[in-house]
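Of the protein chains in this complex, all but one are displayed in their positions.
For reference, chains read A, B and C in written order, and residue numbers begin at 1 within each chain.
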Amino acid sequence: MKVLDEGVNPLFMDPDPDKARDFFRQKTRAMVDKRTTEKEAVEKYVTDGCYLAIGGFGANRIPNAIVHEIVRQGRKNLGFLGHTSTHDFQVLAAGKVFNRVDSAYIVGLEARGLSRNARRYMESGEVQVTEWSNYALAARLRAAAEGVSFGLTRCMLGTDTFKMSAAKVVECPFTGKKFVAVPALWPDVAAIHVHEADMYGNSVIRGISVADLELARAAKHLIITAERLVNNSIIRDDPTVTSIPFYLVDAVVEVPFGSYPGNMPYLYFSDEEHLAQWLKVEKDPEEFKKFLDHYIYGVDSFEDYLVRCGGLKRMEELQKLESFVED
Amino acid sequence: MKVLDEGVNPLFMDPDPDKARDFFRQKTRAMVDKRTTEKEAVEKYVTDGCYLAIGGFGANRIPNAIVHEIVRQGRKNLGFLGHTSTHDFQVLAAGKVFNRVDSAYIVGLEARGLSRNARRYMESGEVQVTEWSNYALAARLRAAAEGVSFGLTRCMLGTDTFKMSAAKVVECPFTGKKFVAVPALWPDVAAIHVHEADMYGNSVIRGISVADLELARAAKHLIITAERLVNNSIIRDDPTVTSIPFYLVDAVVEVPFGSYPGNMPYLYFSDEEHLAQWLKVEKDPEEFKKFLDHYIYGVDSFEDYLVRCGGLKRMEELQKLESFVED
Amino acid sequence: MAPEYNMMELMICVASRYLEDGKTVAVGTGAPCAAAMLAQKTNSPELVILFEAGGVAPQLPQMPISVGDSSTFYRAVMAAGMVEMMTTCARGQVDYAFLGGAQIDKYGNINSTCIGDYYKPKVRFPGSGGANDFASLCWRTMVMTVHEKARFVEKCDFVTSPGFLGGDGGREEAGLPQGGPYKIITDLAVMGFDESTHAMQIESLHPGVEADKVQAETGFELVIPAEIGRTEPPTAEELRILRDEVDPGRLVIGRA
Partner (left out) sequence: MAPEYNMMELMICVASRYLEDGKTVAVGTGAPCAAAMLAQKTNSPELVILFEAGGVAPQLPQMPISVGDSSTFYRAVMAAGMVEMMTTCARGQVDYAFLGGAQIDKYGNINSTCIGDYYKPKVRFPGSGGANDFASLCWRTMVMTVHEKARFVEKCDFVTSPGFLGGDGGREEAGLPQGGPYKIITDLAVMGFDESTHAMQIESLHPGVEADKVQAETGFELVIPAEIGRTEPPTAEELRILRDEVDPGRLVIGRA
């Protein structure tokens, strides 16, 4: 296949579909109890040096208990899929857990501003970056989910985003038109937060799915955190809404308010005060260190973090905000 | 892009994504009332010589009112997407409406047997055929839905199915591995039967979606038939289950029992007696002609057909079968 | 006294034993579906049944008439679509698939498209459907069929779905992923494939059947190993479950 142009940055993961097939062949398809804790799930599946992806959209439906646990356990040298990441990236950057990033959106928190600490880390030279667009990364995951070694898009053509990617420009064998071939990406492990899951991992997401359906299918190991566990019979009552089947899943952790301080559609809104506090304390590295000790390193679990953030009272306020009922 | 091998059969539709874009640019995105009748929808969107695709899976969730109407209006020289088609193909073959077919599964009715009439038509030399597999055709629709000119799969490699297709073998620019490039397919018109739709075309499918989500996005014109019309507010109550948004849709027709004699999940089972009658009468061309006159040409509407098939009493029996309650 | 059984019951029982626990199997209507259901109730309670149109792990209330009918996702854990199922195969997460066809050759290639010249077919069959996809992408494809010379042919009129293509190295050369035919279960014997040449070989003979009978009903030369197994006939327990729980309406086993 004639390559007309190619990006110059490193490709962090092997796009060989047969190696992925060999891996998936060994992964069990038995419908067995996969319930565990965030501590055990991270110990087992998020190992130093592995390539990690986080579901959701930055501060919306994120598996924040897993994100905190990764930082608390002090993981190092991870690869990271920086697609639609905001607060999750900010937390992981605070822990300096990654040293290479496939980036589409990093260091920012959308309308809230930029994370000074994440920027410092990215400007430090400690992190290798390869550029992509959001859709290019989704297309990489989708190609992996489809069991092929590359996907096609017309995004990135003609730009420095392409130049600083690891994509290639190819010619369509039917029309002669140019397309960007993006290499399939099978992350070693992904964590996704969902509304409901059964003990086997069958999961239901309510509202937008962002790129999580593709991610769930591309990830070699998948950790599901769920707002609540439901009986398998509840899943079977309405199989149309299941979007992640059990055989993709390695671990299931029940974490109520698991997306906090992020938004969880239909359940609770984001805690903008707490998120603003993150941005504020990042201005002073000393203060930030204390902040991290208080909220992440100095607690035993995500539940303790929720307590330090105001506990049930605060959660109820955020539930009220999510109802969008006028005052 | 180096082509290592290619199928020898004709490609019926242009896979140029820019021509499709120009078409879609003109199609309105206004949320307007699209309700109409099957008669008007077929008159307007299924024109002689156009390329047609039918949703569902042969005798499951098929838009049979549209299929009958196409035959009744005597359309000719259509192209047809013969993916997962069974009874729909049988009816359209009875009307001799198509003269070229992209085929993955035709002339058969799964466990029920083969349609003699459809076979006769396909063996007559009147119909041009290009071969594909079910997934290859789904991948062609998906490529169109993604706005690219081809999709990738490892299906069909090494077989006569590939040889008699219009696909090409290409080499992955990352791994050097071989893949089949299948050309994007934008049907001129598709009809899909759904459980619920609002007047704008926002549609809900309950149960398996087969290849209809890809088809809805690939088709230039889309006719939705729905078991029932619902108020837009019902759609907005649970946007997670909408799988076809209004801007893809040109016409909305309310057709209760619209998949009859096919199965409609959760509502009614297939009428195996009526389907068996089709296969039986096809043995005798004279008897078959009378049969078609009675059930299709001699009725004014699909509702009349339902009446001739036993009307409400029969429909209630099929509803009971669909409950899967033990006798 | 050994229980009595018909050939369909034998084939289903034999097929069910090859389906390992904790694996996925894509089934069609009829005998393959019965074999998978039987396996779940005997040796492989954690076998996962998939249907190409989108049904995942249903609690089948009856024998499906279509691989897309409501029963195929009745109380399923997911009701997805065809792309979902076929890409699950492509990723390497589907272990077994059952195929059917009008012809099969010595390398397990299958014809379900036509008899005679492609452009002027004597008989036109449905074509690939999902068969080529399964045969290309699953780890192990299986066939259940009656054993007759017109069906086991030296060369298929049309290769719809790939077996080992031209034999050893055939799939690799074509670019197909690892996989291919695993067991061909007929009313006479179970055939597998020689590990090096990938040619079809007899693995076990059904009760009362000898190798020359199988060869006589086969249109190409079978590999006949020095030692051939003898198919274990259905047990009373297998037959009880098959008849009482899997196919009480005798829709499949009544067809023998």
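Operating definition for what follows: contacts are C-beta pairs under 8 Å (C-beta built on N, C-alpha and C of every residue); 3 or more make two chains touch, one makes a residue touch a chain.
Please read all numbers here as calculations on a predicted model, not as lab measurements.
**Student:** Wait, the hidden chain, what does it touch out of the ones we have here?
**Tutor:** A, B
**Student:** Just to verify: which one of A:L213, A:I244 or A:M315 makes contact with the chain not shown?
**Tutor:** From the options A:L213, A:I244 or A:M315, the contact with the absent chain belongs to A:L213.
**Student:** Which of these touches the unseen chain: A:M13, A:M31, A:I70 or A:M156?
**Tutor:** A:M156
**Student:** Among A:F12, A:F57, A:F80 or A:F98, which one touches the chain that has been omitted from the display?
**Tutor:** A:F57
**Student:** Identify the residue among B:E131, B:E146, B:D160 or B:E282 that touches the chain left out of the display.
**Tutor:** B:E146
**Student:** Under the stated touch rule, tell me which residues of chain A contact the chain that is not displayed.
**Tutor:** 56-61, 82, 84, 86, 103-108, 110-112, 114, 119, 122-123, 125, 131-136, 138-139, 142, 153-161, 164, 169, 177-179, 206-214, 263, 265-266, 269-270, 272, 322, 324
**Student:** Which parts of chain B face the unshown chain closely enough to count as touching?
**Tutor:** 17-18, 20-25, 27-32, 144-148, 198, 200, 202, 217, 232, 235-237, 239-240, 242-243, 245-247
Rule of thumb we're sticking to: only the chains that are shown with their structure count from here on.
**Student:** Cα centroid separation between chain A and chain B, in whole Å?
**Tutor:** 37
**Student:** Using mean CA coordinates as chain centres, what's the chain B-chain C distance in Å?
**Tutor:** 28
**Student:** Would you mind pulling out the distance in Å between where the CA atoms of chain A average out and where those of chain C do?
**Tutor:** Taking the mean C-alpha position of each chain, the two centres sit 40 Å apart.
**Student:** Touching at least two other chains at once: which residues of chain C meet that condition?
**Tutor:** 73, 79-80, 90, 137, 177
**Student:** Would you mind listing the residues of chain A that make contact with two or more other chains?
**Tutor:** Answer for chain A, listing residues that touch two or more other chains: 17-18, 146-148, 239-240.
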